[in-house]
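Every protein chain except one is present and positioned as in the full complex.
Letters A and B mark the chains as written, and numbering starts fresh at 1 in each.
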Amino acid sequence: MSQVTAVKTTTLDVPLESLLIKVLERRQANDRLVQICCAVIDNQYELLYTFSDDEAWEVTNLKVTCSLTAKIPSITRIYPYATFYENEMAELFGVPVEMIQNDYHGKFYRIGAKDPFLKASEKAQKEKEEEAAKEAETKKTQETPEEAADAPKEPADKAQGGAK
Amino acid sequence: MANVKRSPWILHYDGSSCNGCDIEVLACMTPVYDAERLGVENTGDPMQADILLITGGINAQNAPVVKQLYDQMPRPKVVVAVGICACTGGVFKDCYNILGGADKVIPVDIYVPGCAARPESIIDGIVQARDLFQKRSEEHDALIRKQKMEKNAKENG
Partner (left out) sequence: MDKKSIIPFGPQHPVLPEPIHLDLEIQDEKVLRAIPNIGFIHRGLEGLVEKKDFNTMVYVAERICGICSFGHGMAYCEALEDVMHVEVPERAKFLRTIWMEFSRLHSHLLWLGLCADAFGFESLYYECWRIREHVLDVMENTTGGRIIFSVNQIGGVHRDLSDEQVRYLNTRLDAIEADVKNVEKTLFHDATIEKRTRGLGVLTKEQAHDLGAVGPFARASGIAIDMRQTGYEAYGQLDFAPVTAEDGDCYSRIVVRTKEIYQSIDLIRQALSKLPKGDLNVPIVRGMPKGEAMARVEQPRGEAIYYVHGDGTRFLKRFRVRTPTFANIAPLCHMLQGANYADVGILVLSIDPCISCTER
(Lines give C-alpha, C1' and ligand atoms only; values in the text may rest on other atoms or scores of the structure.)
Protein backbone atom coordinates (compact mmCIF):
# COMPACT_ATOMS: atom_id res chain seq x y z
CA MET A 1 0.00 0.00 0.00
CA SER A 2 1.08 3.60 -0.41
CA GLN A 3 3.07 5.03 2.45
CA VAL A 4 1.51 8.28 3.42
CA THR A 5 3.49 9.64 6.31
CA ALA A 6 2.39 12.80 8.03
CA VAL A 7 5.53 14.86 8.58
CA LYS A 8 5.75 16.49 11.99
CA THR A 9 7.44 19.86 11.67
CA THR A 10 8.60 21.84 14.71
CA THR A 11 10.11 25.29 14.51
CA LEU A 12 12.03 26.48 17.56
CA ASP A 13 13.16 30.05 18.09
CA VAL A 14 16.70 29.63 19.34
CA PRO A 15 18.83 32.42 20.81
CA LEU A 16 22.28 32.66 19.27
CA GLU A 17 24.01 31.51 22.48
CA SER A 18 22.09 28.21 22.46
CA LEU A 19 22.65 27.42 18.79
CA LEU A 20 25.56 25.01 19.24
CA ILE A 21 23.85 23.11 22.05
CA LYS A 22 20.68 22.70 20.05
CA VAL A 23 22.66 21.51 17.02
CA LEU A 24 24.50 19.03 19.22
CA GLU A 25 21.15 17.72 20.40
CA ARG A 26 20.15 17.15 16.78
CA ARG A 27 23.46 15.36 16.15
CA GLN A 28 22.86 13.22 19.22
CA ALA A 29 19.42 12.30 17.84
CA ASN A 30 21.23 11.25 14.61
CA ASP A 31 19.28 13.78 12.54
CA ARG A 32 20.40 14.76 9.08
CA LEU A 33 21.16 18.41 8.38
CA VAL A 34 18.84 19.29 5.53
CA GLN A 35 19.70 22.90 4.81
CA ILE A 36 20.70 26.24 6.28
CA CYS A 37 18.83 29.24 4.95
CA CYS A 38 19.57 32.88 5.50
CA ALA A 39 17.18 35.79 5.08
CA VAL A 40 17.32 39.44 6.02
CA ILE A 41 14.11 40.54 7.69
CA ASP A 42 13.79 44.01 9.27
CA ASN A 43 17.55 44.63 9.31
CA GLN A 44 18.26 41.39 11.12
CA TYR A 45 19.59 38.06 9.97
CA GLU A 46 17.12 35.21 10.23
CA LEU A 47 18.95 31.91 9.98
CA LEU A 48 16.98 28.72 9.58
CA TYR A 49 18.73 25.43 10.31
CA THR A 50 16.61 22.46 9.20
CA PHE A 51 17.18 18.96 10.52
CA SER A 52 15.31 15.81 9.61
CA ASP A 53 14.78 12.51 11.34
CA ASP A 54 14.24 10.43 8.22
CA GLU A 55 12.96 7.33 9.98
CA ALA A 56 10.37 9.02 12.15
CA TRP A 57 9.61 11.70 9.53
CA GLU A 58 10.15 14.60 11.89
CA VAL A 59 11.59 17.90 10.81
CA THR A 60 13.07 20.35 13.31
CA ASN A 61 13.72 23.95 12.30
CA LEU A 62 16.01 26.03 14.48
CA LYS A 63 15.39 29.70 13.80
CA VAL A 64 18.06 32.11 14.94
CA THR A 65 17.38 35.82 14.72
CA CYS A 66 20.38 38.03 15.28
CA SER A 67 21.80 41.43 14.41
CA LEU A 68 23.75 42.07 11.24
CA THR A 69 27.03 42.11 13.16
CA ALA A 70 26.51 39.22 15.57
CA LYS A 71 29.21 36.55 15.41
CA ILE A 72 27.69 33.23 14.40
CA PRO A 73 29.55 30.08 15.45
CA SER A 74 30.07 27.51 12.73
CA ILE A 75 28.47 24.11 13.17
CA THR A 76 30.99 22.40 10.89
CA ARG A 77 32.64 20.63 13.81
CA ILE A 78 29.31 18.92 14.44
CA TYR A 79 28.08 18.60 10.86
CA PRO A 80 31.12 18.85 8.56
CA TYR A 81 29.06 19.20 5.40
CA ALA A 82 27.50 22.39 6.73
CA THR A 83 30.61 24.08 5.37
CA PHE A 84 29.01 24.62 1.97
CA TYR A 85 25.90 26.25 3.43
CA GLU A 86 27.91 28.47 5.76
CA ASN A 87 30.34 29.56 3.06
CA GLU A 88 27.40 30.43 0.85
CA MET A 89 25.76 32.44 3.64
CA ALA A 90 28.97 34.29 4.36
CA GLU A 91 29.58 35.17 0.73
CA LEU A 92 26.11 36.09 -0.42
CA PHE A 93 24.73 37.68 2.74
CA GLY A 94 27.87 38.73 4.57
CA VAL A 95 26.91 36.64 7.59
CA PRO A 96 29.93 36.71 9.93
CA VAL A 97 30.28 32.96 10.57
CA GLU A 98 33.36 32.10 12.61
CA MET A 99 35.55 29.02 12.71
CA ILE A 100 34.24 27.35 9.55
CA GLN A 101 36.13 24.17 8.76
CA ASN A 102 37.20 24.52 5.09
CA ASP A 103 36.61 28.24 4.93
CA TYR A 104 36.65 29.58 1.40
CA HIS A 105 37.06 33.14 2.73
CA GLY A 106 34.44 34.66 0.48
CA LYS A 107 35.60 32.80 -2.63
CA PHE A 108 33.11 29.96 -2.70
CA TYR A 109 31.14 31.32 -5.63
CA ARG A 110 33.81 33.90 -6.53
CA ILE A 111 31.31 36.54 -7.52
CA GLY A 112 32.27 40.10 -8.27
CA ALA A 113 29.72 41.84 -6.04
CA LYS A 114 30.13 41.89 -2.25
CA ASP A 115 27.15 40.72 -0.18
CA PRO A 116 24.82 40.91 -3.17
CA PHE A 117 21.74 39.88 -1.21
CA LEU A 118 21.99 42.83 1.16
CA LYS A 119 20.09 45.85 0.00
CA ALA A 120 21.81 49.23 0.11
CA SER A 121 19.88 50.24 3.24
CA GLU A 122 20.77 46.97 4.97
CA LYS A 123 24.44 47.39 4.04
CA ALA A 124 24.38 50.89 5.48
CA GLN A 125 22.76 49.59 8.68
CA LYS A 126 25.39 46.85 8.94
CA GLU A 127 28.23 49.34 8.51
CA LYS A 128 26.66 51.57 11.16
CA GLU A 129 26.44 48.68 13.61
CA GLU A 130 30.01 47.60 12.82
CA GLU A 131 31.23 51.15 13.48
CA ALA A 132 29.35 51.26 16.78
CA ALA A 133 30.81 47.88 17.77
CA LYS A 134 34.33 49.08 16.87
CA GLU A 135 33.92 52.23 18.93
CA ALA A 136 32.71 50.23 21.91
CA GLU A 137 35.74 47.94 21.55
CA THR A 138 38.16 50.88 21.32
CA LYS A 139 36.60 52.50 24.38
CA LYS A 140 37.10 49.25 26.33
CA THR A 141 40.82 49.00 25.44
CA GLN A 142 41.32 52.69 26.24
CA GLU A 143 39.84 52.25 29.70
CA THR A 144 41.88 49.15 30.55
CA PRO A 145 45.38 50.74 31.01
CA GLU A 146 43.84 53.28 33.43
CA GLU A 147 42.05 50.54 35.33
CA ALA A 148 45.27 48.51 35.41
CA ALA A 149 47.07 51.46 37.00
CA ASP A 150 44.43 51.60 39.75
CA ALA A 151 44.23 47.83 40.34
CA PRO A 152 46.47 46.24 43.10
CA LYS A 153 49.77 44.72 41.89
CA GLU A 154 49.89 40.88 41.58
CA PRO A 155 52.33 39.11 44.06
CA ALA A 156 55.68 38.21 42.42
CA ASP A 157 55.80 34.56 43.73
CA LYS A 158 52.75 33.64 41.64
CA ALA A 159 54.78 34.13 38.45
CA GLN A 160 57.71 32.19 39.94
CA GLY A 161 55.38 29.36 40.96
CA GLY A 162 54.37 28.91 37.29
CA ALA A 163 58.02 28.65 36.20
CA LYS A 164 58.63 25.77 38.73
CA MET B 1 24.53 21.73 -50.13
CA ALA B 2 27.02 21.16 -52.95
CA ASN B 3 30.78 21.10 -52.63
CA VAL B 4 31.07 20.68 -48.86
CA LYS B 5 34.80 20.65 -48.39
CA ARG B 6 35.17 20.40 -44.66
CA SER B 7 33.21 18.97 -41.76
CA PRO B 8 33.67 21.33 -38.83
CA TRP B 9 33.87 19.96 -35.31
CA ILE B 10 31.79 21.45 -32.59
CA LEU B 11 32.84 22.45 -29.10
CA HIS B 12 29.93 22.90 -26.77
CA TYR B 13 30.42 24.92 -23.61
CA ASP B 14 27.88 25.80 -20.98
CA GLY B 15 28.43 29.36 -19.74
CA SER B 16 25.83 29.77 -17.06
CA SER B 17 23.01 27.93 -18.70
CA CYS B 18 20.15 26.25 -16.87
CA ASN B 19 21.11 23.19 -18.90
CA GLY B 20 17.96 23.31 -21.04
CA CYS B 21 19.74 24.49 -24.18
CA ASP B 22 22.68 22.18 -23.45
CA ILE B 23 20.57 19.07 -23.47
CA GLU B 24 18.89 20.27 -26.65
CA VAL B 25 22.35 20.70 -28.20
CA LEU B 26 23.20 17.16 -27.12
CA ALA B 27 19.82 16.00 -28.43
CA CYS B 28 20.81 17.43 -31.81
CA MET B 29 23.79 15.08 -31.86
CA THR B 30 21.78 11.98 -31.04
CA PRO B 31 19.38 9.96 -33.19
CA VAL B 32 16.11 11.57 -34.29
CA TYR B 33 17.68 15.00 -34.87
CA ASP B 34 21.19 13.79 -35.70
CA ALA B 35 23.22 16.82 -36.73
CA GLU B 36 26.14 14.45 -37.25
CA ARG B 37 24.78 13.59 -40.69
CA LEU B 38 25.92 17.10 -41.66
CA GLY B 39 29.46 16.06 -40.86
CA VAL B 40 29.73 17.88 -37.56
CA GLU B 41 31.02 16.06 -34.50
CA ASN B 42 30.97 17.01 -30.87
CA THR B 43 34.51 17.18 -29.57
CA GLY B 44 35.70 17.93 -26.07
CA ASP B 45 38.97 19.45 -27.18
CA PRO B 46 38.96 23.19 -27.95
CA MET B 47 42.12 22.87 -30.01
CA GLN B 48 40.38 20.57 -32.46
CA ALA B 49 37.13 22.51 -32.64
CA ASP B 50 35.92 24.81 -35.37
CA ILE B 51 32.50 25.89 -34.16
CA LEU B 52 31.89 27.00 -30.59
CA LEU B 53 28.32 26.45 -29.40
CA ILE B 54 27.90 28.53 -26.31
CA THR B 55 24.86 28.41 -24.06
CA GLY B 56 23.99 30.49 -21.05
CA GLY B 57 24.91 34.00 -20.07
CA ILE B 58 28.30 35.34 -19.08
CA ASN B 59 29.02 35.84 -15.41
CA ALA B 60 32.06 36.91 -13.43
CA GLN B 61 33.45 33.38 -13.12
CA ASN B 62 33.07 32.06 -16.62
CA ALA B 63 34.11 35.18 -18.54
CA PRO B 64 37.84 34.27 -18.45
CA VAL B 65 37.04 30.60 -19.16
CA VAL B 66 35.01 31.44 -22.27
CA LYS B 67 37.70 33.83 -23.44
CA GLN B 68 40.35 31.17 -22.96
CA LEU B 69 38.34 28.54 -24.84
CA TYR B 70 37.83 30.96 -27.71
CA ASP B 71 41.54 31.78 -27.80
CA GLN B 72 42.48 28.10 -27.75
CA MET B 73 40.42 27.36 -30.84
CA PRO B 74 42.44 27.65 -34.02
CA ARG B 75 41.31 29.97 -36.82
CA PRO B 76 39.08 29.93 -38.83
CA LYS B 77 36.35 29.61 -36.23
CA VAL B 78 32.67 30.42 -35.85
CA VAL B 79 30.76 31.18 -32.66
CA VAL B 80 27.08 30.32 -32.28
CA ALA B 81 25.16 31.60 -29.27
CA VAL B 82 22.45 29.07 -28.52
CA GLY B 83 19.47 30.13 -26.46
CA ILE B 84 18.27 33.52 -25.39
CA CYS B 85 20.59 33.56 -22.36
CA ALA B 86 23.64 33.36 -24.62
CA CYS B 87 22.17 35.99 -26.92
CA THR B 88 21.23 38.65 -24.38
CA GLY B 89 21.18 37.21 -20.87
CA GLY B 90 17.57 36.06 -21.10
CA VAL B 91 15.36 36.00 -18.04
CA PHE B 92 18.46 36.35 -15.84
CA LYS B 93 19.53 39.61 -17.41
CA ASP B 94 18.82 41.56 -14.22
CA CYS B 95 20.71 39.19 -11.94
CA TYR B 96 23.63 40.64 -10.06
CA ASN B 97 26.03 38.06 -11.39
CA ILE B 98 25.11 38.07 -15.08
CA LEU B 99 26.99 40.45 -17.35
CA GLY B 100 24.95 39.66 -20.45
CA GLY B 101 25.12 37.42 -23.49
CA ALA B 102 28.17 35.70 -24.95
CA ASP B 103 28.99 38.74 -27.08
CA LYS B 104 30.20 40.50 -23.94
CA VAL B 105 33.46 38.56 -24.12
CA ILE B 106 33.78 36.98 -27.54
CA PRO B 107 32.55 37.92 -31.02
CA VAL B 108 29.39 35.98 -31.84
CA ASP B 109 28.52 35.20 -35.43
CA ILE B 110 25.15 33.47 -35.19
CA TYR B 111 22.38 33.92 -32.63
CA VAL B 112 19.88 31.13 -32.05
CA PRO B 113 17.05 32.38 -29.82
CA GLY B 114 14.66 30.24 -27.79
CA CYS B 115 14.14 29.11 -24.23
CA ALA B 116 15.01 26.32 -24.53
CA ALA B 117 16.13 26.62 -28.14
CA ARG B 118 14.48 23.90 -30.16
CA PRO B 119 16.65 21.31 -31.93
CA GLU B 120 15.35 22.49 -35.32
CA SER B 121 16.59 26.03 -34.60
CA ILE B 122 19.91 24.74 -33.31
CA ILE B 123 20.44 22.65 -36.44
CA ASP B 124 19.58 25.71 -38.55
CA GLY B 125 22.21 27.59 -36.60
CA ILE B 126 24.74 24.79 -37.13
CA VAL B 127 24.02 24.72 -40.88
CA GLN B 128 24.54 28.48 -41.13
CA ALA B 129 27.69 28.15 -39.02
CA ARG B 130 28.97 25.45 -41.33
CA ASP B 131 28.39 27.65 -44.37
CA LEU B 132 30.11 30.58 -42.66
CA PHE B 133 32.97 28.32 -41.62
CA GLN B 134 33.38 27.16 -45.22
CA LYS B 135 33.48 30.77 -46.41
CA ARG B 136 36.08 31.67 -43.78
CA SER B 137 38.10 28.56 -44.59
CA GLU B 138 38.24 29.53 -48.24
CA GLU B 139 39.28 33.07 -47.35
CA HIS B 140 41.91 31.67 -44.99
CA ASP B 141 43.16 29.30 -47.72
CA ALA B 142 43.36 32.17 -50.21
CA LEU B 143 45.29 34.25 -47.68
CA ILE B 144 47.79 31.46 -47.03
CA ARG B 145 48.25 30.92 -50.77
CA LYS B 146 48.85 34.62 -51.28
CA GLN B 147 51.36 34.75 -48.44
CA LYS B 148 53.19 31.72 -49.85
CA MET B 149 53.36 33.24 -53.31
CA GLU B 150 54.72 36.51 -51.93
CA LYS B 151 57.30 34.62 -49.92
CA ASN B 152 58.37 32.59 -52.98
CA ALA B 153 58.57 35.73 -55.10
CA LYS B 154 60.78 37.40 -52.49
CA GLU B 155 63.08 34.39 -52.22
CA ASN B 156 63.40 33.98 -55.99
CA GLY B 157 63.49 37.57 -57.12
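Here is the rule we use: a residue touches a chain if its C-beta (ideal position, glycine included) is under 8 Å from a C-beta of that chain, and two chains touch if they have at least 3 such contacts.
From a predicted model like this one, the values you see are computed outputs, not experimental measurements.
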Can you list, in ascending order, the chain B residues touching the missing chain?
13-24, 26-27, 30-32, 43-46, 56-57, 59, 61-62, 65, 69, 90-92, 94-98, 115-116, 118
Residues on chain A that touch the omitted chain in the whole complex?
1-7, 9, 30, 32-35, 37-41, 48, 50, 54, 57, 61, 79-81, 83-84, 92, 108-111, 116-117, 119
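In this text, only the chains that are shown with their structure count from here on.
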Geometric centre distance via CA averages, chain B-chain A, whole Å:
46
Residue numbers of chain B touching chain A in their complex, please.
59-61, 96-97
Which residues of chain A touch chain B once you look at their complex with the stated criterion?
109-113, 116
